[in-house]
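What follows is a set of notes on a single structure, which appears directly below.
Removed from the display is one protein chain of the complex; every other protein chain stays in position.
Here is chain A:
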Amino acid sequence: MDPYSAEGELMNIHNAFHAGQYSAVTTFDTSSFSSSNALSARILKLRAQLALGQHAAVLSELKITSNPDLSAVKVLAGYLQSVEKGQEGGEAVEAARTLASAQGENLTVQLCCGTVLARAGETEEALALLARHQGSLDAVALIIQIHLQQNRTDLAAKEAQRARKWAQDSLLVNLAESWVGLRQGGESYQSAFYVYEELAQAPSTQTTHSLIGQAICELHLGRLPEAESALQQALALDSNSADALANLMVLHAIQGQDTQELKSRLEKVRPGHQILVDAAAKREAFEAARAKYSPKFEV
C-alpha cells in the first residue's frame, strides 16, 4: 500500500508538511509507524526543520551518514546554511550534482538536490533530475514551482493537469494548481481561493501558510479588507511570519498606507526576504536610471 495514500500512516504528516505546519511535523508522533515508513517520516521531519531554519541542528544530526536519503537532506541543509550566511554555496551545489548523478533514482535525492539546483539557478539540471521521479507528487509540486519561477505557466499547468489525472484528491495537487492559477488569473483566482480558503478555514489545516495563501488570492481578487483580515489572522498565529509580513506590506502599499513599520519588522525577522532583496535591487536600478538625467536647479 502506498504509505502516502489516504489510509497510509504517512498521509497526515505528509499533508501537514505541505500545508506548512512545519513545527507540527517536527513534533509529530511517529513512534507507532512501521519500520518501512520510519525513514520517510524522519526525512519529512528533517526537511521541516530545515524549513524552520534549523539548519545547524540538522547538519549536526546528520554529521556522518551514508544513507543516500539523509545525505541528500544534508546537502540541502548545507546549501541553505551557506545561503543564509550570504555565500554562494557552490560546494553544496557540487555535492548535489554528485549525489544526483550517483543516486538519481532516489526520491529524496531528487527533491533535496533538485531544490538546491533550482535555487542555485541550475534550473535545467534540476528539472532533469526531478523528471526521473516515479509518481511522486512532491517532485511534481517542485517541478511546477520551478516552471513558475521560470515564468513558464504553460508548462506548469500541463504538469499539474497530468498530476491531477492520477492523484486528484491530493492536497498537493490542489495546492500546485492554485499556484498555477494565481499566475493565470481570471477565474483561476477564485478556484485558488477556494482551495486555500478550505485549508485556512478548517481548524486542522489552518496555518500561516494557508492563511497567507487565502490572503494572496483575496488580494489578487481585489478583496482587500478580507485579505487584510486573513493576514492578521496569520500574524496572530505567528507574529514573525516573514511571508505574512511581506504580503501585508504589499497590501498596505496597495491601500496607500505606510509600510515602513512592517518593513523594519520584516528586516528583523528575515533580512534576506525576497521582497527586501528586490527592493534593494530596484533602488539601485532607480539610481542608475536616474543618473541618466542631469537636472539643473539654478539659473
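Rule of thumb we're sticking to: contacts are C-beta pairs under 8 Å (C-beta built on N, C-alpha and C of every residue); 3 or more make two chains touch, one makes a residue touch a chain; residues count from 1.
What we mean here is this: contacts and distances are computed from a predicted model.
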| item | value |
| --- | --- |
| Chain not present in the shown complex, as UniProt names it (candidates "UDP-N-acetylglucosamine transferase subunit ALG13", "Eukaryotic translation initiation factor-like protein 3 subunit", "Exosome complex component CSL4 C-terminal domain-containing protein" or "Coatomer subunit alpha") | "Coatomer subunit alpha" |
| Option touching the unshown chain, where A:Q87, A:Q161, A:N240 or A:Q255 are the choices | A:Q255 |
| Of A:L50, A:A100, A:A163 or A:A230, the one touching the omitted chain in the full complex | A:L50 |
| Where the unshown chain meets chain A, residue by residue | 6-7, 11-12, 15, 17, 20, 22, 47-48, 50-51, 76, 80, 115, 118-119, 123-124, 138, 141-142, 145, 148-154, 168-169, 171, 175, 179, 182-189, 191, 194, 197-199, 201-205, 209, 212-213, 216, 219-222, 243, 246-247, 249-250, 253-256, 259, 273-275, 278-279, 282-283, 285-286, 288-290, 292-299 |
